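Here it is, the structure in full.
All protein chains but one are shown at their positions in the complex.
Which chain is which? They are A, B and C, in the order written, and residues in each are numbered from 1.
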Amino acid sequence: MSSQNDFSFKIATVNGTGSASANTLLMQSIFRMGIPVTGKNIFPSNIQGLPTWYEIRVSKDGYNARPAEIDFVVAMNPETYKQDVKTVRDGGYLMYDSSWPLAEELHRENTTVLGVPCGELCVKTFERDRDRVLLRNIVYTGALAAFLDIDLDVISELLREKFGKKPKVLEMNFTAVKLGYDYAKKNYTCPLPFSLKRMNATSEHILIDGNTAFGLGAVFAGATVGAWYPITPSTSLMDAFTAFCQQYRTNADGTKNYIIIQAEDELSAAGMVIGANWAGARAFTSTAGPGISLMQEFIGLAYYAEVPWVCVDVQRVGPATGMPTRTQQSDLFSCAYASHGDTKHICLYPADPGECFTMAPQAFDLAELFQTPVFVVSDLDIGMNDWMIPRLEWDDTYVPNRGRVLNADDLAKLEKWGRYQDTGGGIPSRTLPGVGGKGAFFTRGSGHNLNGVYTEDSPEYKAVLDRITLKFKTAANAVPKPIVASTGNDVGVIAIGGTNGAVTEAVAHLKDQGITVDYMRIRGFPFGDEVVEFLENHERIFVVEQNRDAQLRSMLMIETNTNPNKLLSILDYAGLPLTANVVVDAVAGQMAGVQS
Amino acid sequence: MSSQNDFSFKIATVNGTGSASANTLLMQSIFRMGIPVTGKNIFPSNIQGLPTWYEIRVSKDGYNARPAEIDFVVAMNPETYKQDVKTVRDGGYLMYDSSWPLAEELHRENTTVLGVPCGELCVKTFERDRDRVLLRNIVYTGALAAFLDIDLDVISELLREKFGKKPKVLEMNFTAVKLGYDYAKKNYTCPLPFSLKRMNATSEHILIDGNTAFGLGAVFAGATVGAWYPITPSTSLMDAFTAFCQQYRTNADGTKNYIIIQAEDELSAAGMVIGANWAGARAFTSTAGPGISLMQEFIGLAYYAEVPWVCVDVQRVGPATGMPTRTQQSDLFSCAYASHGDTKHICLYPADPGECFTMAPQAFDLAELFQTPVFVVSDLDIGMNDWMIPRLEWDDTYVPNRGRVLNADDLAKLEKWGRYQDTGGGIPSRTLPGVGGKGAFFTRGSGHNLNGVYTEDSPEYKAVLDRITLKFKTAANAVPKPIVASTGNDVGVIAIGGTNGAVTEAVAHLKDQGITVDYMRIRGFPFGDEVVEFLENHERIFVVEQNRDAQLRSMLMIETNTNPNKLLSILDYAGLPLTANVVVDAVAGQMAGVQS
Amino acid sequence: MTSIAKPPVKHPSLRKNGLGLTTRDYEGAMSTLCAGCGHDSVTAALITAFWELDVPPHKAAKMSGIGCSSKTTAYFMKQSHGFNSVHGRMPSVTSGANAANRSLTYIGISGDGDSLSIGLGQLCHAIRRNVQMLYVIENNGVYGLTKGQFSASADVGSTAKRGEANQMQPIDPVLLALTLGATFVARSFSGDKAQLVPILKAGLRHNGFALIDVISPCVSFNDHEGSTKSYKYTREHEVEIAAADFVPLRKEISQEQGAAGGLTSVTMHDGSIVRFRKTAADYNPTDRGAAYTHVKHCIDKGEVATGLLFMEGGSQTEMHTLNKTVKTPLVDLAHKDLCPGNAQLQELMGEYR
Partner (left out) sequence: MTSIAKPPVKHPSLRKNGLGLTTRDYEGAMSTLCAGCGHDSVTAALITAFWELDVPPHKAAKMSGIGCSSKTTAYFMKQSHGFNSVHGRMPSVTSGANAANRSLTYIGISGDGDSLSIGLGQLCHAIRRNVQMLYVIENNGVYGLTKGQFSASADVGSTAKRGEANQMQPIDPVLLALTLGATFVARSFSGDKAQLVPILKAGLRHNGFALIDVISPCVSFNDHEGSTKSYKYTREHEVEIAAADFVPLRKEISQEQGAAGGLTSVTMHDGSIVRFRKTAADYNPTDRGAAYTHVKHCIDKGEVATGLLFMEGGSQTEMHTLNKTVKTPLVDLAHKDLCPGNAQLQELMGEYR
């Protein structure tokens, strides 16, 4: 099996040893060669000393899902040799650091083993311990350049961009690349049967992670207040927002057009965001599952008192602390139905960093329009891995949709104003503190009537709750519409979020096998008309999701009354990004069962 | 419309003025006369000075649902006259305190108005302000005794039991009863067309509220640790547990065989209960919606780390702070699917105080057997109102089912022990701190394998989660079975919890109208085989529940894949206990629609 | 007419303040608290304080958690926005509101349950962030709204209505605030309006977090013999340590006459002056350590130290000051001042290749 620009490799290292930058360098080099590439970082919930893997997929067709098979494993961590050897596909290759010879029992048939003494080469060449550890990563990068035909000029260019101001460091890096490159060239036939060749498929693209993209989108959307509590995998989102604010929102006199508060916990972060939105700012928080659980009470308050806010849930593996550095789509329920009592919330489901960016202004617009919490339900894979996506664009004609906010002039025209009266579509109008007069009102999470006055009267209470229900119905057709790829088949596939790459690829592969299916990717909750139509128009529908309990399928049933018998689950919840074959196998298997 | 032992009346007063004890006295008198009676207290979320109502239903047939119609309103609170007048049924009666004359516009056609100057009588008779306020309630009690033919001897007996040790107080109470009684007798034809007559239908019964019953049940079940944070309507549950512990668990030397901790909040209460159960005690907490929201993170921890605990959710009206003194069944989702990630929890749904008592030991047994959180999902109506139920009985042969707890001897017989290995039905075995040796293990909410060792390995993680899924399946047939009343009809009704009285009554009324339906009351989650059978065996099923979002119906769909088209919702969520006519009207209406 | 006759809250006069408003303009909804509840007196004092300070009602925001005390925000200044949030979390909601709009006067009202149990963490962190607000704890030693359980401020030995004595040591919000570096710390008594009003005024003008612990008896559950938070007990054990005259900037001179005895002056960030009239010998309300020692000493003697106990004038650590937030409230910034635009974005995109 020989292939150009269509293979995958994986590097096994130890975290905290500098391998992360080497791996980024590899991925970036391939990207700069114009070849579509994706990287998935599989790292431990610890700071230093534990196994970590980086999977790079090169795909001339632009598939970005996690690869089902690894052609080439670079085993730099002796502790995981044993398991790493097993993950090479039959007929694949294994490179390892031969400074520590591989035990006999670890060899595998049907795999070509390539020893490169990276550690030894470093020890011979560099003096300081620290350099030896760090540059070992650059040595394997050099070796890979030889094995895979990575353009050395591109690597050099990247190193120069990075270390341009530190000539000695740059020099050492060049040396290290050379060490690996030369050793490989000298001792093995290079390149391997799969290798790289320049293309021109990435010039309009960027490499970015979803957390960065959302942080950037929040700046463009006009968010001025961020409140958060650190938690993997959402931390880098607020870090990005902070950095972009520093860059774009610092005035000449050093004053800031924003404030970002590291709260004492997620309850406090939620409270701050609610307070800030109530006062009229666009404010948001980002968190992960445990934070969503802690925010439940506040979410219900905002729902019922109708205070807008935006919360990004970068999902990780639950339940409980779970696996903080693994990915899952298992907070769908916790977000959509958050809090006690009858509550439902608007959710947006970005599929990649590009949508993290575009959904940022959408989230704020929806939150303010509907005066309710809005969740952007991302995940670790989207949020923390670098994805190749088209350059981001901003429409300069964008005007924030602040919804029905009445100022003093608006109020002057009204004889009487009631905070929770329906002004159309179940949506009330609101005022901001400072307006006074008949615009002043008392926000409360306890029973209130359509005018915001405290009540314990059943019909009054019910009138407000029913209006909120109506509002939610209106929202169903205001959230981003699903992306539907239909050729009029009876069989459909539904997915959300980050599995889109794998499902898209699966649909193509299925077609190659003669199985054609329609595909709908849902992007918002509540479900709009298009979602209902798709459900109605298909006889059998596979619902692909990364959780154990078929949460999306459940939501579809609950909200649309779809007959459960036609909704077939494809569940994958072990913590890694989805691979296309899981979907292909499940669909093909089912279809075969039906046809036979 | 004249009737004996079959009518309802309502007393409108102001809270904090002593009316609560007068109303209890009225209800108890009727009960002591051997007549089935139910009382519903509709009180404000405040301590003093706001309107409050007490509805008493007398039903020779033993129906205990909230009455759909009020035959007789006792309007003691001038502030609510206006609305109280409206709630009298056509042809009904209104008594009011004529010390403050009723404004002309408040009179109503088709209603007989009976003025009794309770206040004035008190002012004339009693000297101290405090007595005048308090005894005004006893005066209306006396008037009602005349109007309804309540046995004065029974009232006297009850007063004597209560004030026997305070002869002066007793005396004044007697006087007050007489004042009202004589005034009514003298000025009106007594009794009214509806009145009371001794029966013998209550001798094997008691009057008790669900919170008291659960507190008592927890003592009998062997709970030794209670941790809680005050919140309406659950506060009186831990108060009852405390009182019963003081009574039954204090040793001769004054030491206590229990500890009850008022925690600083619900998060802490949950943590304490988890810690105590982990250490081997039967420990529980009680709370309401906001507390359930705050406990979400801890619930997920206990689910995934498999630590037993029991939590009573005495539901009130949500979302948010909502109406703390009104009733609802709107935390079904928040309990069953509590916490982020994939989680499902055992829930028990008592229908009345009797089941609050019997479900206490069941809850602890299930929690320990399945090593998981168990929710007892009660509500304000069950928890805080006095219900007439058969005397409680305790089976002295009861032995707590502690589940698979291995002690040192058990461990000695094993070669190796793994905390999260399946020992049958998906249930692992556990050990308690103090056992040491191979029984020692590390409890964590982060990824762990079947031996409890930390893991970030996908298959290892999945193995544990899948075993928990299996365990949950096993639990489906271990929770209390539903109560099914079937005569083989195509149409069924499903309900849970405190609406049982109303639904039972509705089924009877429907039968009178020629509409026969089967009825299943679900008592536990996950749903067992009987529930599935009922769903399968009926063509059309009405799901009655007290929430807006059809949470029970949703759970039935999700868990059993029942076709949603056959599940019709009857929703009632305005905060008051359900009345039978809501169900009758909905079912009859639908059936008519189908037939025509 | 309810059967409980409640005297309407009395206001000294219908005089007009600098804005031409009378105290009526600072009133709110009818109180639904128990007749005689200390919290209603605090409400009355707040009305006076806001009125005397000429705060335009619509420029104030009334924040609270859940409890009888937290309800009181509804009973004054109906022209202000109010936010009755969730139990114990008012500090975070207020911090966020203040982050967004620094131009309002924030008054947060809480109870001892709301602040010292469920909300303790948030209170401490709002102090640490030095969020500009006046934080009033209406402290009655019990959870009023849930019917009288002991709170964390209940003194050892103080008895509940049914007679049992509290055994656990109390958390004293004043000592706590002093330890956490609060820049304005006071204690007062709902029954002492003369003392309370000037302290409230000073707190409202303080540039940072101002904490006032107001002993505010609960007549329904904690005003009996044996309680240490009753009217009687507080009156008998109150020791005024440092009285404050608050002197708003532009009235500086006219109020001079109020001063007498040894005076310490602290100038606030806006130039207004607080004068401490020491009623306890040797009391220096600008010395944190001394304040702590003194208050602790009073507690040990069973005395309730009241007055403006500690204050740092012109605080440099207020949240926005540390953050260097622009002076214009963030809510008033136009989108164009916030959005970098597509040209900048395209430039940035180069860095992601």
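Convention: contacts are C-beta pairs under 8 Å (C-beta built on N, C-alpha and C of every residue); 3 or more make two chains touch, one makes a residue touch a chain.
Just so we're clear, the structure is a prediction, and the values are computed from it rather than from any experiment.
Chemist: As a test of the contact rule: which chains in view would the missing one touch?
Modeler: A, B, C
Chemist: Of B:D265, B:E505, B:D518 or B:D572, which sits in contact with the chain we cannot see?
Modeler: Final answer for the missing-chain contact: B:D265.
Chemist: Touching the left-out chain: which of C:K59, C:K296 or C:R353?
Modeler: C:K296
Chemist: Touching the left-out chain: which of C:A29, C:I171, C:A280 or C:L348?
Modeler: Answer from the full complex: C:I171 touches the omitted chain.
Chemist: Kindly state which of the options A:A320, A:L366, A:A550 or A:L567 is in contact with the chain not pictured.
Modeler: Counting the whole complex, the residue in contact with the absent chain is A:A320.
Chemist: Just to verify: which one of A:D61, A:E79 or A:E204 makes contact with the chain not shown?
Modeler: A:E79
Chemist: What residue numbers in chain C mark contact with the hidden partner chain?
Modeler: Its contact residues with the unshown chain are 117-121, 124-125, 128-129, 152, 167-169, 171-172, 175-176, 179-181, 289, 292-293, 296, 317, 322.
Chemist: Just the residue numbers, please: which parts of chain A touch the chain that's not shown?
Modeler: That gives, for chain A, the contact residues 14, 16-17, 45-50, 77-79, 100, 119, 133, 136, 229-232, 235, 262, 264-266, 290, 320-321.
Chemist: Considering the whole complex, not just the chains shown, which residues of chain B touch the missing one?
Modeler: 31-32, 205-208, 216, 219-222, 224-225, 227, 248-249, 251, 254-259, 261, 263-265, 267-281, 283, 297-298, 301, 391-396, 398-400, 431-437, 440-446, 454
One rule holds for everything that comes next: only the chains that are shown with their structure count from here on.
Chemist: Chain A to chain B: how many Å between their CA centres?
Modeler: Distance between chain centres: 44 Å.
Chemist: From the mean C-alpha coordinate of chain B to that of chain C, what's the distance rounded to whole Å?
Modeler: Inter-chain centre distance comes to 39 Å.
Chemist: Indicate the residues of chain C shared as contacts by at least two other chains.
Modeler: Each of 86 in chain C touches at least two other chains.
Chemist: Identify all positions of chain B at which a residue touches two or more other chains, and write them in rising order.
Modeler: 45, 290, 320-321
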